[in-house]
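The complex appears here without one of its protein chains, the remainder shown in place.
In this document, chain identifiers A, B and C correspond to the written order of the chains, with residue numbering beginning at 1 in each.
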Amino acid sequence: MKKLINAIENVVRDPLMGMAAAHPELKVSIDPHYIVRADAPIPGKVAVVSGGGSGHEPLHGGFVGVGMLDGACPGEVFTSPTPDQMYACGQAVNSGAGVLFLVKNYTGDVLSFETAAELLHFDGVPVQNILVDDDVAVKDSLYTAGRRGVGTTVIMEKIVGAAAEAGYDLDQCADLARKVNQYGRSMGVALTSCTVPAAGKPSFELGDDEMEIGIGIHGEPGQKRMPVVSADEIATMLANEILDDPPYTRTVHEWDRQAGEWVDRELTDAPFAAGDDVIALVNSMGGTPLSELYTIYAKLAQICQDRQINIVRNLVGPYITSLEMQGCSITLVKVDDEMLGFWDASVRTPALRWGM
Amino acid sequence: MKKLINAIENVVRDPLMGMAAAHPELKVSIDPHYIVRADAPIPGKVAVVSGGGSGHEPLHGGFVGVGMLDGACPGEVFTSPTPDQMYACGQAVNSGAGVLFLVKNYTGDVLSFETAAELLHFDGVPVQNILVDDDVAVKDSLYTAGRRGVGTTVIMEKIVGAAAEAGYDLDQCADLARKVNQYGRSMGVALTSCTVPAAGKPSFELGDDEMEIGIGIHGEPGQKRMPVVSADEIATMLANEILDDPPYTRTVHEWDRQAGEWVDRELTDAPFAAGDDVIALVNSMGGTPLSELYTIYAKLAQICQDRQINIVRNLVGPYITSLEMQGCSITLVKVDDEMLGFWDASVRTPALRWGM
Amino acid sequence: MTVTKAQIIDWLGKSAAVLEENKAYLTELDGPIGDSDHGVNIARGFGAVAENLPDVADQDIGSILKMTAMTLMSKVGGASGMLYGNFFLRAAMGVNGKETLSADDLNKLLEVGVGGIVQRGRAVVGDKTMIDAWTPALAAFQSSLTAGREITAAMRACVDAAEQGMKDTIPLQARKGRASYLGERSIGHQDPGATSTYLILNALLEAIEA
Partner (left out) sequence: MTVTKAQIIDWLGKSAAVLEENKAYLTELDGPIGDSDHGVNIARGFGAVAENLPDVADQDIGSILKMTAMTLMSKVGGASGMLYGNFFLRAAMGVNGKETLSADDLNKLLEVGVGGIVQRGRAVVGDKTMIDAWTPALAAFQSSLTAGREITAAMRACVDAAEQGMKDTIPLQARKGRASYLGERSIGHQDPGATSTYLILNALLEAIEA
């Protein structure tokens, strides 16, 4: 294992110190770990907060800033953050307009954010948790923990962050976030494993000419293993899985602020259809160079064109990664005018910036 | 070798197709390979053009756009582009105000850009070549091909691109570019090798606990090999090499437009001094995750503070890479008000964007 | 026979020790069907618990367990951190204010604790999670008591059932947690959480027997 790190116990802290030094517009808390906008809480504005295991940078800390997240809670590498972080972070950014937690659907994250929501609720903070579960590699929700939250997270943080900036209230932000999730689908592939510093060796072994299709973002094994094929074939496999994905139904737990309890809510995502406008994200798992992502994008653009799916915006680069893993993921999120307007709105974060 | 590629002979073309699909604001030529702003030539504006071997993405194609480059010429992977590309690209972007070639100091690039400059000159196009040679790993210029052009290239393209956008003429742009180069110093380290697709195997072999200090960006061996040490120690080594670098003198060849011939020019760079304002770039060689770069940045910021070097702007991420190589480089460029103003000016390119 | 506060403290210390010892093993179990962090997570958490123990040693058992819960929740991360955290949080409520535990108190501790895991994690037996160890372990403990056995004997039955439940996860296909994404590929591997559960229950037995 060769990495630019110091002590293994500081692999989360040290980059946070770097973030603090590089970005005076952010405020970094070391105990517990969280990153917030230095100007938070912003009076009257809903605070949008996310978090998850570290190792997916720039997600989430790199997306804290004007027009996107108010706060981010990094856990240990590939390990969900803990409720005390989310609670402290939520307290730090709440202006009174409430806190929206955007939660990737991994058991640890879900349970921690649920606990944090309860804690904030008992303090009188209006709070809501919205799940991202967009990974079509997971086929059913009944016999699994449900689809994992992957690339759509980035799109959701941007769109909902802009809406909060524009004055949407907590319920409006939550509704929009739910819509982004229901409009988004992703799938990824790994060419190599990554190495969690504390483990010291690769999370899984792949043969010299093998790849893992349907990989998650924590080095957890994917859907199937097969020989490496061409970029065009890989792009086609991922794009077709996403575009041909049938309606997906699952039960999510959302917080009922009035009753102070969790309620089950059944949600079904409609498949993509010809004529849809989409935002396309071609994302690096960390170790794959940009040139290879553009190779994938070239094929994706062609497939979408053939199927009359209109890519109206795109993002190509490392946005939700798995340490130094080689591989990529494709995310397509259907957009309407409301979503597109918020996508185009100004944003200024370490990892995503335009208009300002 | 596992990569997201199709045929090896298309590893430069395929990503260009993706760039074309993803960025309608750019115009991509496939034969010969070059990328230009779709709105070029821009009347009255000096055209800033760079180029070099592919495999360093986003450099240079990702920096084409408003406020930065007018054109970029990608060669084969790690192989300089050819004069016919530069000639065609220069023709495509020249508005009459002339073409400025920003050239990384590698023999192939230098010779090709010199030939291209001659060709354009004979066509009546005002042209100038400015060298980037900022890699302090190379100690002398007398017994080597001189310092290689590395991280300062990114800073130069941004600053000179903004100046050209603001109406600087060809000589003013050239003077500014020369100043950026003389104010910039870089050094890098590799933890792993990368694999050039056509070669099919790693460019060099590094032991499981070895790193190569002073690596170039083409997988060419560096200054010395040593056991991997901590991020703090690596940051300290690189930062000290840069900050303690003595005055550096070399002879560059610049084009005399009146005489129509190359003239020798001796340039000496002054070392950094306490009180200097600098832009700091902590750059990934491609396969190193952002968290590790911020770990390096944390230490760099502390060293600079201790030495009264003021980091007034920073850039942390993969900007000038070596395919999937793991490692990083540090670049420090001293800035004055003129340079800082152009750094802060709006820019809109695939890989660097703010203010618009 | 009762369980003393010293034994509870001993239990938590022994858990920390045995989880540290088995850190690599548990992390390895989490490789093929997880993300290779269970041992690291849980050893970090119980290590912190052990460090905090002296500060609460003179408080009641409920407070000690609450400290354990809060420490696990803030130090472990991951699914198991929340679930073990919830176990100890509920358990603490179940034995609030006590300085020693009767058989019934220990039963309550385990029962409400396991209830906490189920309430948060919503797993059932057969899902290939720690619940496959907890549920039969609790049942064995309870039927032992019902059959008139002593705490120590009941705990021995409890640990045996936990061990069996742990082993029984091997042929199962996971339906909860990260392992569930593997579908059939999760078959043939022992669940790391069920394994740490067995180790923690065994530490309790050893503390009681000591």
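We take it that a residue touches a chain if its C-beta (ideal position, glycine included) is under 8 Å from a C-beta of that chain, and two chains touch if they have at least 3 such contacts.
What you see is a predicted model; the values in this text were computed from it and never measured.
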Omitted chain - touching chains that are shown: B
Touch with the omitted chain, as defined above, among B:199, B:340 or B:356: B:199
Omitted-chain contact residue, chosen from B:6, B:82 or B:283: B:82
Per the touch definition above, residue among B:32, B:271 or B:355 touching the missing chain: B:32
Which residue of B:18, B:126 or B:216 touches the chain not shown here: B:216
Touch residues of chain B, complete complex, unshown partner: 32, 53, 75-85, 106-108, 111-112, 114-115, 137-138, 143-145, 148, 196, 198-199, 203-204, 216, 218-222
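Going forward, only the chains that are shown with their structure count from here on.
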Most distant chain from chain B, judged by the mean position of its C-alpha atoms: C
Chain A-chain C separation of Cα centroids, rounded to whole Å: 31
Where chain A touches two or more other chains, by residue: none
Residues of chain C whose C-beta touches two or more other chains: none
